[in-house]
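Report on the following structure.
A protein chain is absent from this complex, but the other protein chains hold their places.
And then chain A:
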Amino acid sequence: MTTHSNGSVVFDNVRKQFGTFTAIHGLSLHIEPGTLVTLLGPSGCGKTTTLRMLAGLEHPTSGRILIGGKDVTMLPANERDVSMVFQSYALFPHMSVLENVVYGLESSKMNKNEARSRAEDGLKQVGLAGYGQRLPAELSGGQQQRVAVARALVLEPQVLLLDEPLSNLDARLRRRVRTEIRELQQRLGFTAVYVTHDQEEALAVSDRIVVMQDGAVAQQGSPRELYEAPASSFIADFIGEANVVPCEVLRSDGGQAIIRVARLEHSVPGRSARPGPAKIAVRPNAITLDAAEAAAFPGSIRHAAYLGDHVEYEVETEAGTLFVVDPAVDRNLTPATNVSIGFHPRGIAIIDN
């Protein structure tokens, strides 16, 4: 399982309607071969529908889908060169692990011996050699997950689809398995489309992230771009948390923009900011509570929660209630304490400008 031919994916103005409900509005998307692209969004945003259309489990109402340059819009699922890892893994409970992995190869009319040796190779790739004769129910959650990946990968699909593959694992295992999946993808170099609603997972595994909202693409880009330059308050709040604060852009000046928040001026990165009313997204860890600089403004602690390695505060200010993450756990500010608020320029992005 080393040659993964081509593997580009194109969605060309795809619409999907269920009855009167439009799940996807004119989606256009281009996925480069060999990359891992995440479809990220809240539930109901259309990310799973998009994935299922790519798999052939749903057919678009209009528009075209191309895989590896070939139009597959009307092709049934079983004739497409993709394979899928399901959220529930969907391992066939009445078949052994090996039978599960062989299943797809035999469906593709491969001869039995070759299918078997390929399947054993596949199990070895995911570190499950020797588990072939077990039933899925006899494996742990993480092992089942790897069987599901092996079962999909032995078909050497142009594109591997993963539908929330980690959601059935506990938090600790999730971190390990996502690293494994990313390593496998980079080692074998296949294209992968990965659906999740967990932004941290998306940031950790992706080459690119496509954030979806209400059946359309809200923003796409590398993890860093999305985090550092969110295009809207929705993105800012979805990828990492953010305080959205109204502001006014006064002028922009060589990559820096001078903005006014709560009567005070700040200098923040913002290449193309136009003068006028806007908003800023401020990361909770970019707010300091003991600012000494001139731009500091007053606030009052409303609620504090100690979480071991950091403290979360809600702070009442004239710019609204701010959510603050403070790594200084020893400071121990109690409610009603007055603080002096400052913004760290690196954690501020101008949005809705």
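The working rule: a contact is a pair of C-beta atoms (placed from the backbone, for glycine too) under 8 Å apart; a residue touches a chain by one contact, two chains touch by 3 or more; residues count from 1.
Keep this in mind: contacts and distances are computed from a predicted model.
Colleague: Unshown chain, UniProt name, "succinate dehydrogenase", "3-isopropylmalate dehydratase small subunit", "Iron ABC transporter permease" or "Menaquinol:cytochrome c reductase cytochrome b subunit"?
Modeller: "Iron ABC transporter permease"
Colleague: Looking at the whole complex, which of A:I67, A:M84, A:A236 or A:I348 touches the chain that is not displayed?
Modeller: For the chain that is not drawn, the touching residue is A:M84.
Colleague: Kindly state which of the options A:G7, A:G68 or A:G104 is in contact with the chain not pictured.
Modeller: Only one of A:G7, A:G68 or A:G104 touches the chain omitted from view, namely A:G104.
Colleague: Of the listed residues A:H94, A:R224, A:R274 or A:H303, which contacts the missing chain in the full complex?
Modeller: A:H94
Colleague: Can you list where chain A touches the absent chain?
Modeller: Residue positions of chain A that touch the missing chain: 55-59, 73-80, 82-84, 86-94, 103-104, 107-108, 135-137, 144, 151-152, 155, 161, 168.
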